[in-house]
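Left out: one protein chain. Kept in place: all the others.
Now for chain A:
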């Protein structure tokens, strides 16, 4: 009888560890749910007017053209300083962004001279790359993304497509959970996506990592209710 009582009341070190782990995971889950809930809320009115540092993720070809279209209608002095990131193998996008920034300077639309920064990031995976080597390159891309995000810690992230944005958005989300920096993550799905979301958009949508996800065609709005339909940008 004494023995059975002892068994019931004994708290072994291993069960303590187990309980702590469960408790820790539960706390993190609660924190994640809280972050997701807060992400759907607009920015509080008390901190208005202050400009927000903005990270703009560029992708090849059509992606960059759409992003330039969007940047042209944004209030430059609200979204500043601006940081542009493109994949290391993408030669044209950063050039186009530099041309854009210069054109704003000469128009007199921006106040700070030369505050825009242009950076390259390693790609997680090249088109056609084997999946085995992709594991290694993805880890390198993640580490590089972490390094860039620690340096920039943007308040706003604008992206519209290529896989380049996923490591950056994932890290931004983790920063939110850890309370390092609150980044508003905005994703505009490409005009080329009419009936199905891209993999990047799907990830951000399902995992609720984006504060707002915009789609350009009504078919996507009916399929993904939490997305915002904004019509065509091009």
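In this text, a residue touches a chain if its C-beta (ideal position, glycine included) is under 8 Å from a C-beta of that chain, and two chains touch if they have at least 3 such contacts; residues count from 1.
The definition used in the following text is that contacts and distances are computed from a predicted model.
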| item | value |
| --- | --- |
| Chain not displayed: protein name in its UniProt record ("UDP-N-acetylglucosamine transferase subunit ALG13 homolog", "Mediator of RNA polymerase II transcription subunit 8", "Gamma-secretase subunit PEN-2" or "Vacuolar protein sorting-associated protein 35") | "UDP-N-acetylglucosamine transferase subunit ALG13 homolog" |
| Residue, one of A:44, A:106 or A:130, that touches the chain absent here | A:44 |
| Residue of A:184, A:205 or A:224 in touch with the missing chain, whole complex considered | A:184 |
| Hidden partner chain, touching residue among A:22, A:99, A:139 or A:234 | A:234 |
| Of A:31, A:125 or A:193, the one touching the omitted chain in the full complex | A:193 |
| Interface with the unshown chain - residue positions in chain A | 42-45, 47-49, 52, 61-62, 65, 69-70, 72-75, 78, 156, 184, 186, 188, 190-196, 198, 211-212, 214, 216-217, 228, 230-234 |
